[in-house]
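Just one protein chain is left out here, and the rest sit where they should.
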Amino acid sequence: MTSMLPPALQRHRGLIVLAAVIAVLPLALRNDYHYDVVINAGLNAIVVVGLNLLIGYAGQISLGHAAFFGLGAYASAILTTTYGWPALGAMAAGIAVVGILAYVIARPILRLKGHYLAMATLGIGVIISIVLNTEAQVTGGPDGMSAAPFTVLGYTFATEQSWYWLVGGALLLTVWLSTNLIDSPIGRALRALHGAEIGARVVGIDTTRYKVLIFVISAMFASFAGSLFAHHTPTVTPSILGFIKSVEFVVMAVFGGMASVMGSVVGAVIMTLLPNALAAFEDFEPIILGGIMMGTMIFMPKGLVPTIAKLLRRKEAP
Amino acid sequence: MIESMIQFILAGLTSGAIYALVGLGFSIIYNASHVINFAQGEFIVIGGMSTVALLAAGVPLPLAIVLATLVTMLVGMALAKFAIQPAKDADVVALIIITIGASIFLRGVVQLVFGKDIHSLPAFSGETPLNLMGATLMPQSLWVMGISSALIVVIAWFFNATLAGKAMLATAYNALAARLMGVDTKWVLLSAFALSALLGAVGGIVVTPITFVSYESGIMLGLKGFSAAVLGGLGNGVGAVAGGLILGIVEALSAGYLSSAYKDAIAFIIILVVLVFRPNGLFGKKGIDRV
Amino acid sequence: MSLLKVTNLTKSFGGVSAIRDLSFTIEAGTIHSIIGPNGAGKTTLFNLITGVYTPSSGSVRFNDREVGGVEPHKLAELGMNRTFQNLQIFHNMSAVENVMVGAHLHLQKGLLHSMLRLPSLARSERETREQCWELMDFVGLAQYRHTEASAMSYGALKRLEIARALAAKPKLLLLDEPAAGLNDTETREVDEVIKRIAAQGITVVLVEHDMKMVMGISDHILVLDYGAKLAEGTPAEIRSNPDVIAAYLGTVG
Amino acid sequence: ADPVKIGAFLSVTGPASFLGEPEKKTLEMYVDRLNKQGGVQGRKIELTVYDDGGAPDKAATFAKRLIQSDNVDILIGGTTTGTSMAAIKIADPAGVPFISLAGGIDIVDPVKKWVFKTPHTDRMAAEKVFSDMKKRGLTKVALISENAGFGKSGHDQSLLVAPQYGIEIVADEVYSPKDPDVTAQLTKIKNTAGVQAIFNFGFGQGPAIVTKNYKQLGITQPLYQSHGVASKDFIRLAGDASEGVRLPAAGLVIASQLAATDPQKPVVTAFKSEYEAAFKTEVSTFAGHAYDGLQIALAAILRAGSSDKAKVRDEIEKTSGYVGTGGIVSMSATDHMGLNLSAFHMVEISKGDWKMVD
Partner (left out) sequence: MLLEIQGLESHYGRVKALKGVDVAVKPGELVALVGANGAGKTTLLRALSGVQSISAGSIRFDGHDITRLPAHKRVQLGIAQVPEGRQVFGPMSVEDNLLMGTYRRRGAKPADDMERMYDTFPILKTKRKQAAGLLSGGQQQMLAMARALMSNPRLLLLDEPSMGLAPLLVGEIFNAVERLKAQGMTILLVEQNAFQALGIADRGYVMETGDITMADDAQVLLGDERVKAAYLGL
């Protein structure tokens, strides 16, 4: 059925479905809290889509991505309040700073492989979080700080509804850019260096350059989402960039499906909604959450979306 | 100020020996499967908590220790059997997510079974500090260091000198070939988890008098243990211990001479610097991919 | 002018020299074979020429430019490409995508360009895929056009690497045991493929233990033993060289 | 009639579970009990509790959920200063009365229209400790605090008020919540010339480790803790090392030692025995903070005659002379806590129990 679509649309099946879901979802959202959860899911999804470019496609793990998310958030909070910058300016500055930082650290650490890379990124995340926690004069310390309202061209995003559309749009943009990137020679180069690094180098791919490139891009996506988060959340505190948060991002990516842009979105949404949905189970929450995580990965080791897509394809096939 | 220097180092050795014990647990499972078991910290908690509960129920300490260790090993084997083995086609990241799920799950179970209180155990040989050139050390720290050293010797012997140990390594390097050699790889996985659960339990029991234990202790210990194992070189027992001790000593010296607020950050900076120069940790083997 | 000139090349691992003081040249447009016992250093030599290893000493000149220690991707840009004895397949991709990676050098790689997927990119992707399919046909993999690399047998993957290397449009192509794992009939097919590659003006360096193939298609043969040159010459000269017979060929050759 | 809806977000797990868990138990026990007795004004009480794990961002989300989705009439909670501050940003603009159970002075200073709190502030704890030190002639103090929410804000408040008591902070060290050993920091303090007393701000296992290491190093200067350790768990964990440690605490933990004339005595005695009968563990002041919060809320609802949010808020602000576990609470438009130092006792640990020294 989908194969009847023109190729351009077919490439963006996921994007179209996502847009449709975003368009009709408000019908099911009954109050600001619902919006709040969905908005957070959307913001997480932006980070995870970017992270999956790095982990799922290029095969380079990062256990420190929450730091980039957090840096973006703090950049927006600090620049808009302490220094009175306009929101978009602060956001751009945050993305630029994170991009530069990611570039500087990427070269030395991306020589590392596997768990060693995981360790290094984790370490960088922890160091950044300690700095933000300790330099209280600038960051508000453990109590954190708030960003100014998100005002663009005189319009202030104040209601949850307005935020919903903003984040929805941002997510669609992220997904669109990422899908395009994956579907280009660059995307192929990323997957190739994941599959066989020496093989990739010998056919002409500067693997270091591509690893750095994708690390920087995914860090910038995280920073972008972090900036939005800062304006939406009441307070930015160091807990948003801790090690646990980084692990959560990775879990979302793997849970939804490695090397799957839509998988990232689905993973982020489910793993954001799940704890909220399970909150009512009180003491049983961790048992159920841990159980679901294990069960899913045991039975769908490739993650939700790729597994389901495979099942569907099997049905569609004659 | 040589006295305080010694004191800092003793403090570092105490924390470091604890990290080392956890790091060893990571190394064993890594050696058998190349999985990083993020539930390693939970083994420590289960060991410590069960001992506390058994003691409270009137079981004498030595028996409580044995029983708690068995309980933890059972949990470890159950984890291998029901969560790791069934996911046979999963790649390493998926397995890591499974162990993260397992750690959340086990934390929930511990919290339900034992509650959320923080517990301690009596020190094995009293609470009178030992004096060492003006610096002091709790006897329990010696227990931790002694047990770590003993375990590392046993583990090094197992992996270097026994066929069973080599079979475990072989399974991680190439499971297909190991099976073709007649290695029961399922059993290897099971025993690796049992072994590292044992290590976790023993670790949990000896460190509880120093650091206490609660259902959540596993997170921080797991993080430090992982750092120790990676710093030393994954899969290398000596490395894990060295990594743990270095981590502990760097933390203590930084707290003592530089800044207590930044001591953890300094420890991670040291790890980063080491990794930049030695991408496989201090004692890790260089990758041997030939083309 | 020779296309490749190796002078006094040495590579040691720890104390052991895998290549020692080796010098030879390869003329453009020829098929040049390198043979020698197992462990003689043939693959190591390939690794040195293609930048996978850095020489311990000595020089490698490609197209009259010193390339010892230059990174592999730069050498690929200069027109060098190879296949591997220990396959380097991208198992996470389809067969044709593996070949398309080979074409990477010749594709548009602008970041913005890619992220916005400008129409020219979509067009070039389509064309590249067509060309890569043709390359697969060329090496005899027509039936694998829509197959995932992970589902191909060993022999098929060997040819896939040849197609991938060809996609880079190299001047110099180094093949490390392309016929290993192929039966005699299949070997003859690969033989044909290599001849046709050479006919297109691509210089081929061949490492192979199949003497029928080597003797049949080589213009020139270099024999290595313990990392050093044992003999050099035309197939006829090599076939009758007593040292080569003793060290390598035996009576089978 | 519609039930009265109370929403709570507490740090039942996470680093502050030491505090959040007894808070939750207390709320559940009393709401249950009241419902059995017929509720308030014939209306049942519906209590919804969420566990924020000590994370401010989660606390904010749960506050939103309680207000928007569960439509609660009043919010209780915020086990920690951090979670409370995050929730304030939601509750205050939404116009929902909110009683925090955390210590940070920032929660009620400056006064926010809808926000109240029950425990003594960290500033008061510092003041109480410093005045005790001053009385004993200890003026050169080493500060060691936990590198996280409560410890950090306690640390800041201590630096702020020290000069008023003529106290000089001569050493200032921190530790992380789960550090297994802090002897390095304490050695530094020990080697600082002139230190006369040590003051530790933190809760959970950290202070117990500080205390044990303090003993191990044989430090002789007196050790003070904050009200963050006012739970028997602290004594249990620190063991012998806790002998002689002083801390400020509300009357609850020393119920039996209060003067017979102390108006708090019957209240704290009753609460203590009810709590201990129900849960078989010794009561901590944190349970008391929750108890006070609930009582103040219910009293206000009773006086308001409805659960109308604005009316309830006004009534909370008018709370006057309420005798709670933390002290006698009299709030006003400028004081949304209503406690002074008089109900804050200096307690010393002796023979494994609390001993009132002031």
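Labels A, B, C and D are assigned to the chains in the order they are written; within every chain, residues are numbered from 1.
Here is the rule we use: a contact is a pair of C-beta atoms (placed from the backbone, for glycine too) under 8 Å apart; a residue touches a chain by one contact, two chains touch by 3 or more.
Every value quoted in this text rests on a predicted model; they were computed, and no experiment measured them.
Asker: Can you list the shown chains that the hidden chain touches?
Answerer: B, C
Asker: Among B:6, B:92, B:169 or B:269, exactly one should touch the missing chain; which is it?
Answerer: B:169
Asker: Residue by residue, what part of subunit C touches the chain that was omitted?
Answerer: 13, 36-40, 42-44, 85-86, 151-156, 177, 180-188, 209, 211, 247-250, 252-253
Asker: Just checking the interface: what residues of subunit B touch the absent partner chain?
Answerer: So the residues of subunit B touching the unseen chain are 163, 166-167, 169-170, 173-174, 176-185, 285, 288-290.
Quick note on the criterion: only the chains that are shown with their structure count from here on.
Asker: Measuring between Cα centroids, which chain is at the maximum distance from subunit D?
Answerer: Centroid comparison gives C as the farthest chain from subunit D.
Asker: Need the central chain here, defined by C-alpha centroid distance to the all-chain C-alpha centroid.
Answerer: Per-chain C-alpha centroids compared to the overall one single out A.
Asker: Using Cα averages as centroids, what's the distance between subunit C and subunit D in whole Å?
Answerer: That gives a centre separation of 73 Å.
Asker: From the mean C-alpha coordinate of subunit B to that of subunit C, what's the distance rounded to whole Å?
Answerer: A distance of 47 Å separates the two centres.
Asker: Two or more other chains in contact with one residue: find those residues in subunit D.
Answerer: 12-13, 147 - these are the residues of subunit D that touch more than one other chain.
Asker: Specify, in ascending order, the residues of subunit A that touch 2 or more different other chains.
Answerer: If we look for residues of subunit A contacting two or more partner chains, we find 134, 198-199, 285-286.
Asker: Help me check something: in the complex, which residues belonging to subunit A touch subunit C?
Answerer: It is residues 8, 177, 180-181, 183-189, 191-192, 194-196, 198-207, 213, 259 of subunit A that touch subunit C.
Asker: Sort out for me which residues of subunit B touch subunit D in the complex.
Answerer: Touch list, subunit B to subunit D: 1, 4, 7-8, 10-12, 14-15, 18, 111, 116-120, 127, 129, 136, 138, 207, 210-212, 214, 216-217, 219-221, 251-253, 255-256, 260-261, 263-264.
Asker: Enumerate the contact residues on subunit D facing subunit A in the complex.
Answerer: Result: residues 12-13, 49-51, 54-57, 60-62, 64-65, 67-69, 81-82, 85-90, 104, 106, 147-149, 152-153, 156 of subunit D touch subunit A.
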